Structure formats: structure tokens, C-alpha cells
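Notes follow the structure.
All protein chains of the complex are present and in place, except for one that has been dropped.
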């Protein structure tokens, strides 16, 4: 109700500001008996943390996760799991000059309008640091789905600016994604992307792109009809990530160019089992999983923080010129890959539990 | 939890199948004292109903709404409002041959997988007839927003197949949308779209398109941070509509081609008030409304029901050829316009109440 | 959020006023494949309806239920079930003199304060007629629990005014409850209760009492820890019924008189299985079912509507004398028995689904 929780039966509630005491999350609704360690979670956090490479923010957070409840003898007990990462490399002084200014395309103005006040350091709650909590919680879901149900979630950078990789998503592996700092499995395009980002970084500017996600081995039947379609919940999950401006599943916007006779996915029998001969649907029909790969694309706008001069206003309603400092990413894409993974895992996990609830005895 | 409710403080719960007794909705959480009549709702339902024109399904439902609770002396009492439309023009015999078949790109297979059984007539709950309930409920929200808060919600068809209108959304009026049967305010393109759909209808095929929606005069501050961003909730609302495969807000997927310095919306002072000099954001920052127009695009796939022969399978896992009968739309777009309006109204209404809850005394 | 829904995974949303078009309920979350007929529901409604006997209100509602969605070929499909009873015997003229008056101990004053207006006929939404929807929805849960899980829910009148039956709840049968019009399985006390109510009715007065409920064969493990304890959810369910002022489970208020060494329920092994040698707990520990009988008591205040003269005020803030007319129950207890059954069934059903959701694969 207050926007800081996600999910229904596998429910997370997050908290924490960029420059407060900690960023945290309570994961509630995890089945008991799942082996979970801090290391399982740290692996995913390390993919999200700043300072990984030449194309990410140099902020030096270790983002060490602390697992403070819900685990007994290394396994979940079914009670809520508290995960915390304390903030360490805070530099509030970097924000002193920004206290009185609404940075363009940041949430400064809207938070001020909504709440009448705001935490001025490092974007407060609107900081991308908030996504740390998503990745931590998603790591639990991702592990459960993979180990108990063999469900695989694979996200990668498909496009940066005009550079779009032509990749068959059915062939992508986790190793190929992690083979380079931009997390694009096509190494040639990846290198072009990295150079482009470095150039833009030097210009004090920023750039956006597209992340593609594919989810494999989801059983048919997940997703609730009408409002909580699996596709709608995936869409909401992705659109809730900072900087996301678009979501398309299956054929998406390009499906508009096809006729029904081209777009419909024919069914056939293979080895005695129903199959779909194509997958324009992207793995859901009527909002419910078909058993085929679920795949979708997520558009990220260019990062709002740039070093170039910008026109804006201050809290006294005066026009001013902003020249930003601080430690920022020229392109959010490589660090957003584990966030997309995490949100996808949270949606699938939640719908798995919802589906299971109503199975007949 | 079960997928048939939408919203939190302004909450709707829908029910009803294509060929059952009725399609209905309970609207819960409406403030008291709002003048609402069956006629207010019927106006919107008439925009959605079949048989409006040469390019919509010939099913002859009057879709007359019945207002059965929650109103006293013409105004809301604050108690739940029940709206019903009884099903009248049902032809279950048209579906006898389909009982045993999974129609391609319909929800037949997934409902069967999820529930172990399904209502075989007219797609049951997965029928687009379900959206009647959304439009009825949305009509109440739309009226409240317009009359109490001066908020205007304007949806129109922007694209059908390859035909894309170039329309400045700030200039579109309700009258221009209703001036033609495809609901595209550019009359020239509208006529091309209508001819295209008629051709496709004659071929026994179908076609998709894009609806654009603009919401005007939303006060700054609506939307909850993190997961329930206004943009995320609008995205979920749209992606929950049958046949929707994509959603983008503001610059959307094309924002990927801009640098941060191009994409950021500068702020300035005009007549003593903060304004944004551009609106690539699409009216939200950090998921909270800025006060600028909220605008987004919604992609609809081509209608799944076509008369052309298709390969599929039956419940006995045998491959079969399907030749569909029944009464269907070659293009869902014109009837989907009031659905997009309705879902947008429900999201804004809900967030308005959520915002109001936490205002200081 | 708006108070007209109950449950989470087995969720009902009710609507309807005493003198509006209909009273209804959408039951959402029912597993598919359950045989449900209007007759299954009518049986329970007939136990609640007015005019059953000399000690109930003479209002002549048939309370015929209409099942308008969610059923296909006699069984649930997993989609929402709409149940409606149209209002027929409405006499708004009986309320003309009450329009301007706050009846003592009714919700007239509080609805007016909350909403600024209210439906003045027959208490509007605050009418006990609202409970019809609960009983209809509960009938589905009750049937499922009984037929699929062998869970039995048994409520009966234990006390009317000072008359309290001494009944071993483990021995009570549905037949013994239905053997008399007050629904007390001790026939001797039942007859005394009936005579007492008739006397009070003749005096134009009213009387309260206590309903006891026992739930048998609940598997261990239902109930969520901390806030959604099974005992807490049962308490809320009962306290949400009109006129209920108290709830106690197991030893309840009288448990205060015992020492821990007397109150603790020892465990032992019987036929190789864990048993409890006593059941002061009332079937839950830590809010989770033990497998023993769940039993609790519910206190109902005397009906607020009486024929005797009463002092009150009108909407112009003038003191007035009220002499009520209308058709009312001198004692709500016999008609409340199926309501207690229904609410208990809804709670158990919901917790059963919640428990099932997180069972390990």
C-alpha cells in the first residue's frame, strides 16, 4: 500500500536511503528448509555493486550482506528473513551544494512535492542504492527456483544507445554474460558498447539501453487471470526499477506489424507432448505461462546524473545552472542486469506459491 | 491475490464469463457523495460494446448496466457499488466444435493447465468480455477525476499495423477521437486504418496496433516510491488488458537513442511557478507525478481469432486443423480505447486516494 | 482496505444494502473442480433467513440465491463466483419516520459522521441483511472443507440472557442443533430460551446471548505466526459480525483463574501418535492449529431495535423520543448460528490455502 513492498505470498519489504544507516529488506513467505547463506546473496550483490569496472560508478561500497533472522542451522525456517547492508562510503559533503536544487530528471522535485521534505543526500530513498535490497531478496528466490524447480533466469544487455546485439536468446549462458563488463554475451558488440560508454563518460554525459531477460523451464499454469497476469506482474516489476521507461514481452511493439495468421503460435505434438511451433507470445497466453521460454525487453533511459551543465531551479523558485559532482554511472545497464534477474525471480517465485496454494488435494 | 481485483484504496473486483449469467464488478472505496447514474456508466460501455461499426464484432450485446448497490438518492454512500451486465446474446452452439481444441494464441491451453478444466464457451473468463467490468468501474473513477479534480484522460488509436499517425498528443480532444469508428483523431489516417481493417476482415485475418493515452492536470505528488511507482502501476494496468504486449511511458524505447544531456528535462520558472521545458519523462520522476502530462503507448497484438485455417492440437494430444467460426473483431483497437481510459482512471484514482491518506492534518 | 473484503487467498467481497437492489458477494480464489450448486448455498441461507419461527423477524425475504459466474457444468472453474440475492420485501415507508433520527445503538450516527450521508432505509449497509452474503460465501467454504478435508464446523446457541446450557461440545451434532428454533442442542434449556425470547418480544424488548463454535478435524499447522494467528483471525471474523461484543478461545477469560501448571495441556502418545491430554488451548498454540478441536465462544449484545420508547436525537441536534416500528428480531442468536459457521469456514479455508502455498515440492 505504501509502495515499499513487492509480492503477495513471497513478499519483500525494503527500506533504507543512500546515505542513511543501512539498506535492508525483510523477505517474508519463504518456504522452510531452503539452504541459504550470506555467500549465496553476496554473489548477486557483487554483480550489482559499484566500482566493478571502468564503466561503473567508483563509489566504494563493499555491500556486504548481513543475514539477521529467519535462518536456523543454515536453512530457512519459514519465518521472515532480514538482510542488511550497512552504508559505509558516504560522502554527504558531495551533496551540500545540491541540497537546495532540483536536479533535472531526478526525483528531487517530486519527493519534495509529495512529502513536503526529502533526504537530500545521494537521492535518499530514490537512490539506485535501493535496488541493493531487491537483488538481495531476489537472490533467495533465484536460488530456490533454480535448485528446487530447475527454473533459469538469464538477463543480459542487448542494446546500448544505437548499438544493438542480434542474439538468439535461447543460446545465452550465464558464463557468456559475465565474460565482459557490460554483460552482453556478444563479445564483439560488447566491446563496442564498452568503448561507447567510456567515450560518453569522458564527455560527462550518459547513455541508456535495453536489457533482455529470458526465463526457462517455467511450468505451464503460473500467473493469475485478468489483473495479475504473469506478463502484467513482470511488467510492473521491471517498470518499478529506476530509469526504466518501457517493457515489452514476446513480440512486443514489433508484433503490431504482423497479421494474426503470422503472429499466432501454432501448436503441435512432439514426443507425445504439446509444443508451440513458434513463441511470439513470449511464454504466456491469457497471462498464464505456457511452458515455453518467457522473454521480454526492458528499456532504460540514460542516467540522469551528468557532469555537463544543465538548467534547473532551486527551492526558492529561482533558475540556476547545475554542474554536478559526485560518483555516478555513465550507463546503468551492466549493474541493472542482476536487478532484472532479481525482479524476475521475485515475480516467478510469488506466482509459483500462488499457484501452489490452489492445487487440489 | 487471486488476480480478479485491481487497486488498493479504490478497489475493483470483477467476475463473469463470456457465456455465464452476467459480467460484473464491485467497486469498493469510492468516496461518498459522488453523483453516479447508470447513464454515466452506459456512455463508456457503449464505446466498448460490440456491433458499433463495420470494423467491430457483430455480437449483439446491449451491455446494459445495472447499478445494484452503493447509491442512495443518486449519490454514492461510500459503500460498495455493484455493477452488472447480464449476458443475453449467447450462442454456445458456436463453440461446440471448439470444446475439444486449444485455439492458437488463446488462453485455452493455459487455463486447462492451470485449473485442470475450463469454461469452453466464448473463452469463458479469458474472454475480452471481461473488460466490460473494467470499463464500468473505470467510468466512475473517470467521472470523479474529471469533475472533482479536473483531470482529463484521453486515449486514441495511434497505429494500426504499419499505419502510424503523427499526432501531437497535447492537442487531441474527445470529440476528435469519437469522430470516426477507429478512434484515431487524424481523420486521414483514420480512414486508411478503417480500409485496412476491412480488407483484413475480408481475408479472415486480424491486425494489431498501438493506443496512446495522455492524462492531463494530474497534480504533482501522485505515485508511491520504489515498487508502486505511478509508471509501474500504469504499466501493469495496461499489460493486464487482453492482447497487450508492450508499454512505454515518456520517451520509452526510443529514449535509448538519446544522451542524458538530451533526455533530461530542464526546469525553469514561468509565471512564478516551476515548469519543465521538455517532458521526455512522460509526467513522472522517481515514479511520482511531476504535474506535466502523463503519456504512454500500449501495443496490442493482432486478435488471436481468425477465420484462416490454423494448425493446433486437441485435448487428446492429436494434431488438428482449426477453422474458426464465431463473431470476432478483426482489430481490437477501437473497442480497446475506452478500456485504456478506464484502466488509467483506476490507477490515477487509486493513487489519488493513497496520496490523500498521508497528507498532514 | 475498504472493509468489504475478507480473506486473502480465499477472498470474499460483499455488497448490498437492506433496501437496495440486491445483496451479493464475489468469492474469489476457490480451487477449481468443486461441485457447487445453488441448493448447496440455499440450505445455509434458509437457516439465516427471517421468518423461520416465532422468535425471528417476520420480514418475508425468500433470500433465493443466484449463482451467476465461476461455475461450469456444475463445478467451480477457479474463476470468481458471483452470488446474488435480490431484495424483494422492501418497505421503505417503515423508515420514513426514522430518516431524520439517530436510533440508539445503531450505526446511524457513526455512518453519518463517517460518510456525511447514509442510506436511511433498513440500516442500509449496516443492516444485518449484509450477513446474507457471508453465509452464502461461507457455504462454499464449508462444503469444500467438509467434503475434501473432513473438517466439521458446528455452532450452536449456548446462552440466552442468564440461561446457559451446560453442553459438552464434543458431543454436539448438526441434527441436535436444528432440532429446535433457538438452535441449542439441549432441548430442555432450548425450550426455556424460546419462552424467554417470546416474553421479551411481547415486552417490545430484546436480549443477547452466546454462541459456541467447535471446529473438528483441522490438521495441525494451519495459522500464520505472529499477527495472523488462527485464533486472531477467528476473533476478527467473529467480532466483525453485527452485535458481537466478545470472543474467547479455549479457556478464554476463565483461564485467568488457573495456574500455569493447571492450564498447560500435557502431551502424551496414544496409538503411536502425539495427543494432548487436555485442550485448554482451544486447538491452537502460537496461533497455529494443534489438531485438537478448535472451540470458541462469541458474545452477542441484545438487538438494538426495540419497540420500547427511547431517548435520542435527530439530525438537527434536537432531543426526541423514539418509538420504533419495523420488523425485527427480539434475539439475533438463532439466525446468527449459520453466520458464525460461515465466518469460521471462511477463516479455516483461507488458512488452509495459505498453508498449502508454502508446502515444499
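Per-chain numbering from 1; labels A, B and C assigned in written order.
Just so it is clear, a residue touches a chain if its C-beta (ideal position, glycine included) is under 8 Å from a C-beta of that chain, and two chains touch if they have at least 3 such contacts.
Computed from a predicted structure; not experimentally measured.
If you put the hidden chain back, the residue from B:187, B:268, B:315 or B:357 that touches it is B:357.
Listed residues A:53, A:69 or A:277: the one in touch with the omitted chain is A:69. One chain is missing from the display, and on chain A it is touched by residues 1-2, 4-5, 8-9, 11, 13-17, 20-24, 26, 28-29, 32-33, 66-72, 75, 77-82, 84, 114-120, 124-125.
Considering the complete assembly, chain C touches the hidden chain via residues 1-6, 8-9, 14, 102, 104-107, 109-111, 113-114, 116, 125-126, 130, 159, 161-162, 200, 205-210, 220-229, 231-233, 235-240, 242, 244-253, 255-269, 272-274, 277, 280-282, 284-291, 297, 299-306, 308, 310-313, 317-319, 354-355, 360. Summarising the interface, chain B meets the missing chain with residues 1, 9, 29, 31-33, 78-79, 148-149, 225, 353-354, 356-361.
Going forward, only the chains that are shown with their structure count from here on.
When each chain is reduced to the average of its Cα atoms, A sits farthest from chain C.
Chain A and chain C have CA centres that are 46 Å apart. With centres set at the average Cα position, the gap from chain A to chain B is 26 Å. Annotation: 39 Å between the Cα-based centres of chain B and chain C.
Counting only residues that touch two or more partner chains, chain A has 1, 9, 225, 354, 360.
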